[in-house]
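Apart from one protein chain that is not included, each protein chain of the complex appears where it belongs.
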């Protein structure tokens, strides 16, 4: 090889000026859920719902086997969109109307498409703008088992490659997506009661009271494990795994250290809430809106709480009800000297909200299951 | 939602006054062994027995496939009992009469029950007492494959919720548990010798000499990985994963840092001993008694030794023998200035015993297998 080869440096991902309303990305890769992926994330997130832990229980309820918890479905699907949509993002602004469809099992392969719904430049910063997208994850494309497993919109703040480039500013209509939540049928001949000891006795639909707030008792300290976890998801965004890039320009990056991928506190909050809210749920139905309000770093301990907003009858089924909640994540940071004592925090600490999610679950009624 | 929702903070786990002799816990969750769980722990523990690594070997011996090593069976089964029995414990005092039954394979689902055998208050500390329990793990309940895989007793020091509460002091008889160690049949038509190169040539029954002590040569440094490993086991005890809780009151917690779950050094000592003691074992039969003698922290390096106590004939089989051993785990800590040189430790260091287990194995005879 010659002494001075021509050097090629490929750009990865799209910048603001690359997005065109109405355009469709068919994302690369795709991902088959292995038992390795399943266990890594189900257990990391501390989920306690036996549907994701106990194959005997899951089959007795009419599922084909262990069921991927909703947080794992979301993480796998979302991560497939990162390179095309948010590799060059500054921040993920909002999750919108995230709806679940078919259950995902070990062995299923997920592939994802994204439609651009909107592009708008920032008024205050000529290098930035907001992209609005609609993404849909399907499993087992081209087979009889093909089904939508998740569809959602999100808004993301994206950098421009070239500050002077023209934008394709504008909007497009979202596609109608046939995404219906699959639930196993209630069959009175099944002996659900014989399995009732495997879940908490006080997390049935009848137990939740709108207007209450449940402070989940457990916390979980994050470590540098987040780098590996993020790689397992094929999320390649460099702010999560390239410390050298940050060392070169620490002021550009919050705190001068690697930021934990937002999907990590997302699933961890779901898991921390599980023993109080989710272990008698048959599924998560929809996340109407969600956002991250502060970054998370290795060493932080994550806590969660759930506000019970409303209880609704299911439109067609008597054995389950719909529970509308707000899931809230927070951490604590040391207060500055002289800072007044803060509400909800021990002396010397300040409570920092990190995550918020409007979450509706399908929860079993005690009258039918226990 | 109203500005001031009613806040609910659910207590998790039982306190000393909640335990009633004779009462039975049917533990929540249950756990299916996936290939993810299998690999994470088998490889972490550095086990070298091909039954847990080489499916061709395991099948040639008459097992259905890769066999969960005894440490993994113990970890999964034990962890199922943590929330009910020891979430509010100060210390695990003793493992007693831990007996293995059927082998556990990938795909098996374990569920566990615990009977309370004794409750006694502490004489010196009115906030503490000791609970004595008997736990049994079964696989694949309700199916043809249902079998006991492990049964054991343990004593655990548990906090009271309310110092003035009355205790249900007393005892109950242990249940008789039908737990027979399953071993594959010896079949002379099988060509065991053709596989003999896959294990160490000097770890057959004939090779062990009572009165010797084997210092296992390898050490393994633990990292903050222990937080993830403990979560993978569904062990939710906060002293292993909630650094914020410790930062709030560091003096209450040994060393002011997260303590590594005792199951971790337990399996690591089993693994470190494996190339010298366990790689020609067909199974571990019983752990008569065991205890942790010092805590382990991230950064510590674990070492192990095995004392050979006795060799016994198997009551019904000529191809194997029973080996009684004492497995000992230790670490080294820096000696204080002026501290005299310690036995068994390099200059400047002190040897700290961390774990002890009376362990009986079923070991192949060279005469039949090599």
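All chains are identified by letter, namely A and B, in their written order; residue positions are counted from 1 within each chain.
One rule holds in what follows: a residue touches a chain if its C-beta (ideal position, glycine included) is under 8 Å from a C-beta of that chain, and two chains touch if they have at least 3 such contacts.
All of these numbers come straight from a predicted model, not from anything done at the bench.
S.K.: With the missing chain put back, one of B:14, B:199 or B:235 would touch it. Which one?
M.R.: Here the residue in touch with the unshown chain is B:199.
S.K.: In the whole complex, not just what's shown, which of A:30, A:174 or A:299 touches the removed chain?
M.R.: Considering the complete complex, A:30 is the one touching the chain left out.
S.K.: May I ask which residue of B:43, B:178, B:313 or B:339 touches the chain that does not appear here?
M.R.: The single option touching the absent chain is B:43.
S.K.: Taking the entire complex into account, which one of A:67, A:104 or A:258 touches the absent chain?
M.R.: The one listed residue touching the chain not shown is A:258.
S.K.: What residue numbers in chain A mark contact with the hidden partner chain?
M.R.: On the chain A side, contact with the omitted chain comes from 1-2, 5-12, 26, 28-32, 34-37, 39-40, 106-107, 109, 111, 140-143, 224-225, 227-228, 231-234, 236, 238, 241-245, 248, 258.
S.K.: Using the touch rule from the top, list residues of chain B that touch the missing partner.
M.R.: On the side of chain B, residues 34-40, 43-44, 46, 48, 50, 53-57, 66, 106, 197-200, 202, 209-215, 217-221, 223-225, 275-276, 279, 299, 301, 303, 307-309, 326, 331-332, 346 touch the unshown chain.
Heads up, the rule we're going with is that only the chains that are shown with their structure count from here on.
S.K.: For chain A versus chain B, what separation do you get between their C-alpha means, in angstrom?
M.R.: From the centre of chain A to the centre of chain B is 34 Å.
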